[in-house]
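One chain of protein is taken out of this complex; the other chains stay put.
In order of appearance the chains are A, B and C, and numbering begins at 1 in each one.
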């Protein structure tokens, strides 16, 4: 992933959408798929507002074994349905090799979550595929370690990697994590891979998502991962950091102005 | 400083320049004043590029007693001269009450550095003046603690306070500090005081200053504190995080485009 | 793992050795198995000095894919040989389910490394066995999260869990990690599970291993995990934090005195 051996930015083709080029990728959707109605309604709304990918969790790694773990296979089926209805490519997290074939066949970008950033067995398996991988920075991993984990995927032959900054652990507890936007210029300097930012997990507070999303793009991010929900108060996970669909629409308006002032597109 | 008791943003009038309003304040200059030639040449260059304040250190608190401690009184004289020649208001750090009268008479914004954010005796003395105070967040202080320190100044009667995010200490050591841009929306939510950002100390790396300056403004900052030097390689302090005067000029061009896309001025 | 539902300390029987009782468990050995001569010589030396378990890595998860990854199956064979020759029960890390049966048959305590503390798929599989598990705290996981990960193992039915403090990530970089000894009383208060401490990874500096090992036991630890090497200068991994066999012998002498002053045994 070293920039010196590979001076030009890598542009990854995901079902016809280039990630890492002039166009900003916007991956929006709920923390987890909860029902047919929920995912279809959110998918249609974010598509209407200009999202280019649908994000949503089917298999959810949670700190406590007693928390909602996702709808699993059923969630994956509902995501496929939402893709069919909206045409939005899917981004969803993988937590076990058990479902790899399922993911290869139906998912457009396979996400490796923060907790699995150093699960090298998983990374090596994904390296043997040619699927685009969204590799999230561990909440306490250095930028160097994130790039080393990407290397675990690349040495196996898969160069379709999108890196994601999603906040790191610090002493500050006003926010859930501290979103480290300096990771964007750092990664751009060291590597040729695209970088996206997740302001939802990065702050853990819905009213911070808009300002941090605008800041991420101003700092050079190639895309955003945003949690959007139609009913945050009753979301089964991360409601407090999800924005409503109308808030997402207005965010996209402001984003458009900044993106254009930077000479990029959305 | 509580937003609930005071819903409107506070705009601070510094020698005719409002900080905290529609206009972005740009405070630029060297880490420390080194010579007559140096400060005059930098002051003229940043003025030409659009800076609205001249920053520069005369008294430098340094981690080691053996590091350059600043030109002290002589540095202050040189700053006054640069102000006379360019008309730029001065922002410079105070480290001891000993020179308070000097500062009140000649300095436009008195800076309290990160190391003194919880030096309550100093804060109380500054609270007794009516000078604008630039209060920097301690590199390991929470947003809550920064606001509490501002309160130490306000209870004495001085409400002319500008808060400054300048990076916090984290495990990540690629950067000198981790610039916490989420502090901007957080402070805006909790308080009515203006917020400026120092991307130079916040990252410690000159090539990160531009992207992080753009990001800070996109996140809602009211101003920037930027280290500019005419000869960073030979700077007596912080050369590695200072940008050259021509780089500052191009930063101002890009900044202008983003600021306008946000409906603000510069 | 909650203390309130289970007031007494859990004592785990590992091949006849109780962990979590009056006796302090000392798990010593090299970071990784390098050769027949190396592992046999170290095993005999630590046994002679009073170690009660042999630790050593066969499968090594490393930050970089280009670092030594361990002797793998061959390493496991050499560990079995060392166990046969010394009678010391084995503690070694598992990184993939692929070798689970091998581990169940030959390893006495299966270690889950810091990087896999939140690899829930792995934890659930280990929960289905009845093997003693040594669960290391992630280098950036809270005490709460460590206990939650233990819960992932317990809900599947395996209650033979030993928790391990091995240092957390902080801004301090004099040490590799900051060994959080307050985790010992914290875990003892919240849970009934045994706690061991790894001062080798916890500090990353060989000359800190002795004082921190003594401190850990004074704070109430039930055991220690110590990296010992016969030739640290040429170790294939972690040489700088490994102590020589003679240093380990003198550490055991000092440890004996403190352990007795606490009314415990070694």
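Simple rule for what comes next: contacts are C-beta pairs under 8 Å (C-beta built on N, C-alpha and C of every residue); 3 or more make two chains touch, one makes a residue touch a chain.
On a predicted model such as this, the values are computed, not experimentally measured, just so you know.
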item: Option touching the unshown chain, where C:77, C:102 or C:180 are the choices; value: C:180
item: Sole contact to the chain not displayed, among C:18, C:100 or C:258; value: C:258
item: Absent-chain contact - pick from A:170, A:200, A:241 or A:261; value: A:170
item: Contact residue for the chain not shown (choose from B:18, B:148, B:190 or B:249); value: B:148
item: In subunit C, positions touching the absent partner; value: 140, 142-144, 168-175, 178-182, 184-186, 189, 202-203, 207-208, 211-212, 214-220, 257-258, 260-262
item: Absent chain, residues of subunit A that touch it; value: 140, 169-171, 173
item: Residues in subunit B touching the chain absent from view; value: 61, 63-66, 95-96, 98, 115-116, 118-121, 138-140, 145, 148, 151-152, 155, 169
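By our rule, only the chains that are shown with their structure count from here on.
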item: Category of the chain touch graph - line, ring, star, complete, other; value: complete
item: Closest chain to global C-alpha mean, per-chain Cα centroids; value: A
item: Multi-partner residues of subunit A (each touching 2 or more other chains); value: 140, 169
